[in-house]
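Presented below is the structure to which this report refers.
Apart from one protein chain that is not included, each protein chain of the complex appears where it belongs.
Chain lettering (A and B) follows the sequence in which the chains are written, and residue indices restart at 1 in each chain.
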Amino acid sequence: MSARLTRPNIQLNEQGKLKHFLTLEGLKPHHLTEILDTAESFLNPHTNEIKKVPLLRGKTIMNLFFEPSTRTRTTFEIAEKRLSADVMNLNISASATKKGESLLDTMWNLEAMQADMFVIRHSESGAAHFFAEHVAPHVHVLNAGDGQHAHPTQAMLDMFTIRKLKGDVFDLKVAIVGDILHSRVARSQIQALSLLEAREIRVIGPKTLIPPFPEALGVHVYHDMEAGLEGVDVIIMLRLQNERMQGALLPSEQEYFNLYGLTERRLAYAKPDAIVMHPGPINRGVEIDSAVADGPQSVILQQVTYGIAVRMAVMSIIMSNAALLAQAQAEAVESPEQASSQERPE
Amino acid sequence: MKIIIKNGRVIDPSQNLDCTTDLYIARGHIVGLDTPPEGFEPNQTIDAKAKWILPGLVDMQARLGEPGHNQTGHIASETKAAVAGGITSLCCPPDTDPVTDTQAVAELIQRRARQAATAFVMPIGALTQGLKGEHLSEMYALKQGGCVALSQANQPIQNPLILKNALEYAASHNLLVILRSENHQLKNHGVAHSGAVSTRLGLPSIPASAETTALARDLILVEEAGVRAHFSQISCARSVEMIQQAKQRGLPVTCDVAIHQLFLTEMDLLDFSSLVHVTPPLRSQADRDALRLGVKMGVIDAIVSDHTPRGRDEKQLPFGESKPGISGLETLLALTLRLVDDKVLSLSQAIQLLTEQPANILGLNCGSLQLGSSADLVIFDPESYWTLHSESMLSEGKNSPFSGWEFSGQVEMTFFQGRPVYLANAV
Partner (left out) sequence: MTKLNLDINQLLDELAQKVREHKLFDDQAKLIGIRTGGEWIAKGLHQRLNITSPLGVLDISFYRDDFSKIGLNPAVQPSNIPWSVDDQHIFLIDDVLYTGRTTRAAMNEIFDYGRPASITLVTLVDRKGARDLPIQPDISALQMQCHQTLKLTGPEPLSMTLIENAEADQ
């Protein structure tokens, strides 16, 4: 009945390629593998170092953080600088925008400063979509976390980590443990895992931390940690936000750790070569035991490095797609005449 | 001014009437049907061949933006939008600024409406002072001041003792109370229905139980107090069931549904459009189907527009930060008639839900073309096809998610108190 369902995905351009990066929902598997393959090319195969490249020289990227986050902003900033972009950081407290200047005024002002890309973090679900709907056509929006909705670059770096360590996401059993309900990371991870055809996606936690309609995500719900970890290849621990403790969602940190904390004993239920991931920062003794966090199966620190490569990949793909689209449009205009003689194939 | 409207198909469920006939208007009233009163000499003759003549619609819930600062719309603009949609009588809820909790505010609204002289505006008074849910308002004085009912708009009383007192006090003076059932703790700052879509989009969610637990409590307190109660804008399948059971027990309760709840569902939120941010939230397909069935079976007594004009600044925000509400006056009739096309309702049922039934709930004699009643009526062209464009809406609130929808059948002319107040395609 509603025309809205058939609307084109606003994050794709006329050629079906990424224009913005807002969520993984609605993307095709090839969009994800392109990101993963490109990220691979930024990493030195021997040292895992990431070199600076002049790809986005002359482009201006603005990091608009309406919600404080030093870690995510830093990895974006490093990624942008490794691409040689000009980087501006704006930390805008939500209260300041509520005082007078509307969100759109703020955005249009920054747009007028010749921004090419906005990296946005905001506490409202859908905020990145909102920006993408209202930006000028040449500006790109990259979602660095919106409310409880999506955090697609985090999910992609997790997929990259899994691929690096397990060869492929395909056919793996993955368990995500903790506060799924309030986690944008979990939502994006689940979408990425299902696009890349993981065999089974499990979520583990008490009912108070599981979304009301998990069927909509295509996951299996476990309230028992040991049963949920049985035979999995990948364990993703989510951070338990302190403020969740005040909402009477959980009785205590102690009880949570007793039931859902990842200890060496519990880790033994997973496959022997299972890897342990965490989007960070970790709460030792709340969701994960130090022995596991620092143990041989933990890949938590690798995730951070890969995060830079993945973000570089997303940004360069978006700018590349824009270049290709502009070129195609220019050719469409010129096509009645003979091709220009400017081409100089190298 | 004497007018004869000839050859129209007159559909008036209050008289069980559906036939092609002539209608005679004099001094603002209906003075004859079929046969002219003695000595009737019309100043104007309107040929309504192939057109429908409907009683002016009665909308139990429409916000008019007045009084209030920083609100969108005012009585003059919104009543124009109302008559363009065929609505000639409307109730405005007390969540004005200042709140309609004194006679002065109630009278101000009616005075402005009389000045605009476009439609009949009935204020609804606040059940508690400032809608705060703490102290009872001067209900009797509000009734004296012209309030047709008392309500809490979208701010239901949370404290059951205060609600009990308010209901008992209203019952003592035989006042109609309009309740919207919602538990604030369970709502928990939610903005979307707790279901598949909020799960996918990560929008803070409102469970159906926020409505149903409150409705259960409210029904028990209504029964105890013996008050005449009308439940406003129910949104869940379970609520329909509960109201049906209450009616079967013989409780003096009625209820309504907002028209958008019969068409839109949570699925419409998928691209975060703030135009579909409403309260109560759009719920699941199953809830929508149950509400449609409730309307069809007569459990739901009236359909309202829940007209809430919003300015650009209130809607051009991320979903959760945007203000809820739809500008609905201009689509109430068109959408309700679409339920006839969808075989949910018969034509006379549809008209009844917009005229006779809300008038009966309010205890008023509007919504009817009976001899002697005010000549509030609509000439409707069932063969006219049109598309809603939000920018050409008459309401100052252009916030309609139905923009771009095509409708069959259009209001051609609206009369209020015997005067034409709307003419389609008039420049």
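Everything that follows uses one rule, which is that a residue touches a chain if its C-beta (ideal position, glycine included) is under 8 Å from a C-beta of that chain, and two chains touch if they have at least 3 such contacts.
None of the values given here were measured: they were computed from a predicted structure.
Shown chains touched by the missing chain in the whole complex: A.
Only one residue from A:41, A:208 or A:290 touches the chain missing from this view: A:41.
For the options A:54, A:137, A:167 or A:272, the residue in contact with the chain missing from this view is A:54.
For the chain missing from the display, the contacting residue among A:208, A:290 or A:327 is A:327, taking the whole complex into account. With the whole complex as reference, residues 34, 38, 40-46, 51-55, 316-317, 319-321, 323-324, 327, 341, 344, 346 of chain A touch the missing chain.
Following the convention adopted for this analysis, only the chains that are shown with their structure count from here on.
The distance from the centre of chain A to the centre of chain B, with each centre set as the mean of the Cα atoms, comes to 44 Å. Looking at the complex, you find that chain B touches chain A at residues 194-205, 207, 263-264, 267-268, 270-273, 313, 316-321, 404. Here chain A touches chain B in the complex through residues 1-5, 7, 10, 25, 102-104, 122, 124-127, 129-130, 134, 146-150, 184, 187, 211-217, going by the rule given at the top.
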